[in-house]
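Quick one: structure below, then a few questions.
Just one protein chain is left out here, and the rest sit where they should.
To keep things simple, chains are lettered A, B, C and D as they appear, and every chain counts its residues starting from 1.
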Amino acid sequence: MLQYFVKRLGIALLVVLTVSVISFGLLRLSGDLAQNLAGEGATPAQVDEIRVLYGLDRSMIAQYFDWAGSALKGDLGRSLFSNDPVFELITHRLPVTFTLAVSSLLLAICVALPLGVFAAVYRNSWIDRAALGLAVFGSAVPSFWFALVLIYVFGVQFRLLPISGSTTWAHFIMPTVTLSTMVMPQIMRLTRGGMIDALDADYVKMAWAKGLNPMAVFFKHALRNALLPVVSLAAVSLGFLLGGSVIVESVFSVNGIGSLAYESIKRADFPVVQSILFVLSFVYVVLTLLSDLINARIDPRIRLH
Amino acid sequence: MNYWSRIMSAAGALMLVASPALAGPEDGTLTVALATPVEAVDIYMGPGPEVAMTANAVFNPLVAYDTGSQSYRGVIAESWTRIDDETIEFKLRPDLVFQDGSALDSEDVAYTINFIANPETRFRLKSRYSSLVGAEAVDPLTVRVATRGPFPMLMARMIGIPIYPSDSHSALGADYANWGRAPIGSGPYRVVGFDESTGIVMERWDGYQLGPLPEFKSITFRPLPDRQTQIAEMMAGRLDVIVASSPDQVAALTSMPGFEATIIPDMLVQYMYLDAAGRSGIEFFSDVRVRQAVFHAIDRDAIRNNIISGGTAVGELTRLCLPYQVGCPDGGSPLSYDPDLARSLLAEAGYPDGFDLQVSTWGPSRPIAEAVVGYLRAVGIRASVDALTLGAYRQKQVEGGLQALVSSYPYGGLPDTGVVVDFFFASPDRDYYGDPRLPALTAEANSILDEDRRAALFRETLDLVQDEAFILPISRDPAVILHTDAVSVDASPRGDVLFAQFSLFESFGTTPAILGWAD
Amino acid sequence: MLDTHADTILSLRDVEVTFPLRRGLFSKPGALHAVNRISLDVQRGEFISIVGESGCGKSTLAKTLLGLQPATAGTISINGKDLAAYSRKDLAHQVQPIFQDPYSSLNPRKSVASNIALPLILSENPPASEVRDRVREIMQMVSLPQRFEHTYPSQMSGGQRQRVAIARALITKPKILICDEPTSALDVSVQAQILNLLRDLSRRLNLTSIFISHDLSVVRHLTQRIAVMYLGRVVELGESEQVFNSPRHPYTQLLIRSILPPDPTHRLPTLVWDGGGPDPTNPPAGCHFNPRCRYAVDRCRVELPALVEADGQQVACHAWADPAKWRAAGGQIPQLS
Amino acid sequence: MAYAYEACGEPILSVRNLEVSLKTSVGELKATRGISFDICPGETFAIVGESGCGKSISSMALMGLLPRIATARADRCVFDGQEILNLSRRKLSNIRGNTLSMIFQDPMTSLNPVYTIGDQLTEVFLRHGKGNRKQARERAVFLLERVGIKNAAERLGAYPHQLSGGLRQRVVIAMAMMCRPKLIIADEPTTALDVTVQMRTLALLAELQREFGLAIILITHDLGVVASLSDRVAVMYAGQIVETAPTRQLFADPTHPYTQGLIQCIPSYEPPNPDAELHTIPGMVPSLIGKQRGCAFRNRCSLAVDACGEGDEIALRELGEGHAYRCLQPHDALVANWRLLQGESA
Partner (left out) sequence: MSNAPAPLDNMDLPMPSPRQQSWMMAKHHVGLQIGALIVLVFTIWAVFAPFLAPADPYVQNLANRLAPMIWQDGGSWDHILGTDGFGRDLLSRLIWGTQVTMIVGFGAAFISGVVGTTLGMLGGYLGGKIDAAVIFLINVKLAMPGVLIALSLVSIFGGSLLSITIILSLLFWDRFAVVTRTATQQVRTREYIAAAECSGASKAWILFREILPNISNQIIVIGSLEMGIAILIEAALSFLGLGIQPPTPSWGILVSEARDTMFFKPHLIVIPGLAICILVIGINLLGDGIRDITEPQGRN
């Protein structure tokens, strides 16, 4: 078990490292940061000065190790645009996005898990069809469009909910609902599929044959086995939501990591973009490790691997 | 009237009857949308319109420019004299204080100028200040600013240099980027709350010395990047002021009772240039007839009236510079809209079937580029929009990849035509004209102090641009302030231009702030 | 010990197949000896069986003989030539398989005819008309009506599919047929059809057949020789009837006693639980069978018995190496009670 | 009456005319066509047949575990004095695992991999209110030891994947015994096991049955298993019982041509004649989709006559002593056929 996780951890670190190299290289492809820093009116001499001032004249490898070295110490450099320490920018914004992503995931799970279970239990019934219909619709509706419709209906027409910002819990309702539609269908489908497999399994037949009541069969015997892929998906989804909240954040003016990334991409503030990619991949890797731990709790076969 | 529209108007009516704006004269709080989140109330760290709007309420520069009389006037400075070609001496107003009660004297001015001129301090667009060598406090009310060689645009630059208190700013040391979260200035508003997510809260500083106190007791700046969210919030009564970004936004909101739009003219210039030098590998624009054909194909009036917010209220733009700018020559007649002539010019130049063209653009000029592309397609040029982010645009420009560019002149508000020619012709990056006369003329104009000679050089430069069809001035771009009818906007020419549309809250001398409560 | 007969077609010498076992990051990597030093000679035209329970290595041995799994040590020669020296295509003309599961042994996306034709196309690639003729010929040989040509495996019953698999194996006219439990997934009535077909074909075509099974009763009817495997090793080898009538190794005896005849007078033997199937990843020291063996003495827990000749059979058991000495030491001679 | 051999008083289970049909994409499939039998307390009743004959689905129907696409009906299906086929789910679940329990075919999949075997053993005990947690544990330890598992108390904490197949099947058997059932339905309990393990498992079942006086329905395709374990046997073919008899009687005097063929197919019944072919039953099981007429075996039967394809079904003929078969041919002709078959393989 411990060895298994040491190995997983090693691979995870390698993954993060690779991601950081790729994002670093990718963003340096995007052109000369010194030009951006100097602004449109600058002369070549001024650009050169800036290049030296910011250390951009050194080799890519030296720059990477420089960045990676400070990143290990928690220093992710400074924004080209506002000169703020990137670490602070991210730590200011991450909690907002994290709240949003976690609440969306929780909402998605709270809706999708029971729905998936009952859709599997009552296969081909109206509840199954309704759940599948919801999943099909949920995975087809463009989130930005859905967000606008929500704003229109609940924000403008009925004025029930605040439209933008992230001050109170009420502000999070519409973004959470919108964002959760991005992961809910998948969780629902996976729960349903896993439950169908589990319900067909011999050990569930055995549970029925033991005279257990339906709730014990569904939730004790079937769901726990169906849950493994759902837990993994939930971790992946959370990572996805953290990085994919950019649209929702933009529409609802939530000042999270997504909008920071979006703004930074638009204005070519690449130290920020690069660090966000790095941090998100790190978070993702941590989440998958976490899901592995949870799965190991759920399934002893993994534990004793 | 269809279902949606009916619901819409019902909703609108309901909204206005049911709940009045949350903000308003009752509690003296004004809520303003920020199209880009402001990370720091510090124009040096974050050069951009939204930062300017907030920073200008907190800080004051040495001087301001009066667009009415087209002359500089003192703000923190009382008077100024040129010592020599490279030095100007400013006399400060006596007894000025910062919001923390510390004295505002020549030390602070010298500190601020030396801070931005210091080659070791890092911030973006620093090259704007590269002509400054430094400043020196002669006595508590006298400060001398030195430039690298004769620098005719020093006064224009000075209006964009807010003065920081030396003690508190220097105390931050290397963490000067944090200054903007709790800034201390000498302006009419103090920052009392700063949060990137919820916004910036400012309160009126009753100790303001440089002009009449503004009317709003407090202002909340809320970051709202999305256009429709701004409208929704405005309709929901949670917002008082938006700087409009499209004519549709204006038309939409003003069609409802309770909302008004006020136009403040002449903020930006929209322009287009073509790769006459052939840097991107295309050769057709080296023929002046093709360039003329392109410019003839574009209906500038239609673009101004339909695409540019407030465009109907401003006149035609005939030159690249704005009329209030020092040295901007009058006259000028850009190529008229004449698609037939455009087609025949193209045929004459050997392109009867047109050609493929990428019209690059970035930022807010994108709809204009889209309209331009539509016009070019109408005369047979297979144009498409190449919308870029700032970074990609700069990269492409430096690498010589632009075939044609529709963009805006982003330093609007600096009241000197020298800034304009410098912007277009000084840097080799931007040189898609291939005419050596242009940089030569610019270099001369920006290294002498004789205003008449400069004006002559500007006229020569801009006439050359017009004759050779290098650049098409498309439109002057006003700022449109969308506001509730509880707010009044004074759009008359005034003496406090400094990124004018974004200095809505400060007042100098006897002139009140642009924004106030409606009676 | 083993004479290489003049007409030996397949010869195994000390063949070993091991799989690395990674137990953990810090522990020593172990090894699973799936096949452990097996030597065997098979005569041309012979029908030989390899019998053992799950995990004894018989399927790995089949794979090795088919060239699907390289031997880690030892040599296998076919017609006197090393197996590794054959090209895949030449080997296809020598050895062909028939697998256990009729539901997975045919490509469900291909028609019956193209399933059968595959080895032919791959090894000879004759013109389409010849392919068609030979497919029809071989289908007739395994008694598949021609109208099955264009049907798909999913439309057929298990027995029919197994006939297709046999046809496919025989279309290249191989010399050796490796049958890996070809009837264990079939119903008894169909199993008999397939067994008859296999025996009939191997006689008619003078095939050498190696028949792998866990079921001794199936094997008895078909084969001339039987090899019994336990944990990767051959523990007994001999003529079929002889092995059945006088099994020497305690394990073979256990296997024979485990056969349940369809005879209501036969009563289940009362046996104590012996722990059941062995763990191939962790075989016991000495004779691998010793924990389940009621004759085991101390020596059996230490020393691995070699395969020795005992009355025409070969047995790997200390008791049979020198029965007199064994008895003298107080050991019991294993008997089929 | 052919259904019960001995007068056992009240049968523990009495089934009359059980029909199970499945809805498939290609039509309705009649998995069983009216099967009837009685089971006396303490006897082992084997149902034997090849795959698809309907033997497993009948047991599933009795347990109320039919898949969704299947429906069952019967004239009578009384277990322990209670009609169970149309019982409410709640009442049925009070019987299942309690007085009526089941052993599934594959021990590798019939234990839930995520719970310890102790948990799974005590669960059924607690569910049926047989005692408290401590008593459940004691019973589990007792039964595990009884089925031959050493260190039973320790093994309670083990997960299924830590046990070998043979041990798991023993756990499953112990689980079936937890509530002292009156009847165990064992569906191919040893098919997935190795031959040596199979024998021991069957021996264990026989012991347990003697010791606790259980009735067992043994579902299998293996006549060897039938012969060694069962008291009475029913041979099923294509959804019908084609022959039923006391086990000794069946092997001594197999009457239905299918039973005869089945017995004859088994390779090692007689010492082999190296040149003789194995007996085979030619052809294959007919499709069960749609309406069936006459004898389902007629297309594989050497004795078939035209009349075999007529009528809805062939009537069961009684031979006395609980022996009955479903064939138009008289007993004499069938006995002659059996002699012929035996002579052929000799």
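By definition in this document, a contact is a pair of C-beta atoms (placed from the backbone, for glycine too) under 8 Å apart; a residue touches a chain by one contact, two chains touch by 3 or more.
The shown structure was predicted, so the numbers you read here are calculated from the model rather than taken from an experiment.
Visitor: Out of A:38, A:86, A:217 or A:247, which residue would touch the omitted chain in the full complex?
Guide: Considering all chains, including the one not shown, the answer is A:247.
Visitor: Looking at A:80, A:150 or A:285, which makes contact with the chain not pictured?
Guide: Looking across A:80, A:150 or A:285, the contact with the absent chain belongs to A:285.
Visitor: From the list C:54, C:72, C:123 or C:184, which touches the chain that is not on show?
Guide: C:123
Visitor: For the full complex, which residue in B:73, B:93, B:181 or B:227 touches the chain that was left out?
Guide: From the options B:73, B:93, B:181 or B:227, the contact with the absent chain belongs to B:227.
Visitor: Touching the left-out chain: which of D:48, D:117, D:175 or D:284?
Guide: D:284
Visitor: So that we can see where the missing chain sits, which residues of subunit C does it touch?
Guide: 63, 66-68, 87-89, 91-92, 95-97, 99-101, 104-110, 115, 118-119, 122-123, 142-145, 148, 151-152, 154-157, 160, 165, 168-169, 172, 193, 196-197, 200
Visitor: Residue-wise, where is subunit B in contact with the chain that is not depicted?
Guide: Considering the whole complex, subunit B reaches the absent chain at 1-2, 4-5, 8, 226-228, 231-232, 235, 245-246, 248-249, 252, 255, 299, 302-303, 305-307, 366-367, 370-371, 373-375, 377-378, 384-389, 391-392.
Visitor: Take the complete complex as the reference. Which residues in subunit A touch the chain that isn't displayed?
Guide: Touch set of subunit A with respect to the missing chain: 11, 14-16, 18-19, 22-23, 26-27, 29-31, 136-137, 139-145, 148-149, 152, 156, 236, 239-240, 242-244, 246-247, 250, 258, 261-262, 265-266, 268, 273, 276-277, 280-281, 284-285, 288.
To be clear about the criterion, only the chains that are shown with their structure count from here on.
Visitor: Report the chain ID whose CA centroid sits closest to the centroid of the full protein CA set.
Guide: If we average C-alpha coordinates per chain, A lands closest to the whole-structure average.
Visitor: So, what's the distance in Å between the C-alpha centres of subunit D and subunit C?
Guide: The mean C-alpha positions of subunit C and subunit D differ by 31 Å.
Visitor: Report, in whole Å, the distance between the mean C-alpha point of subunit A and the mean C-alpha point of subunit D.
Guide: Each chain reduced to its C-alpha mean, subunit A and subunit D end up 53 Å apart.
Visitor: Could you grab the centroid distance between subunit B and subunit D? Build each centroid from C-alpha atoms only and quote it in angstrom.
Guide: 89
Visitor: Quick check: what residues of subunit D touch more than one other chain, meaning two or more?
Guide: Residues of subunit D touching two or more partner chains: there are none.
Visitor: Can you list the residues on subunit D that touch subunit C in the complex?
Guide: 50-51, 148, 164-167, 194-200, 202-204, 206-207, 221-229, 247-248, 250-251, 261-263, 265-269, 272, 277-282, 284-285
Visitor: For the complex, which residues does subunit C have touching subunit D?
Guide: Touch list, subunit C to subunit D: 53-54, 157, 159-160, 187-193, 195-196, 199-200, 214-218, 220-221, 254-255, 257-274, 276-277, 279.
Visitor: Looking at the complex, which residues from subunit A come into contact with subunit B?
Guide: These residues of subunit A touch subunit B: 30-32, 35-44, 46-47, 49-50, 53-54, 78-85, 89, 92-93, 96, 148, 151-152, 155-157, 159, 162-167, 250-256, 259, 263, 265-268, 270.
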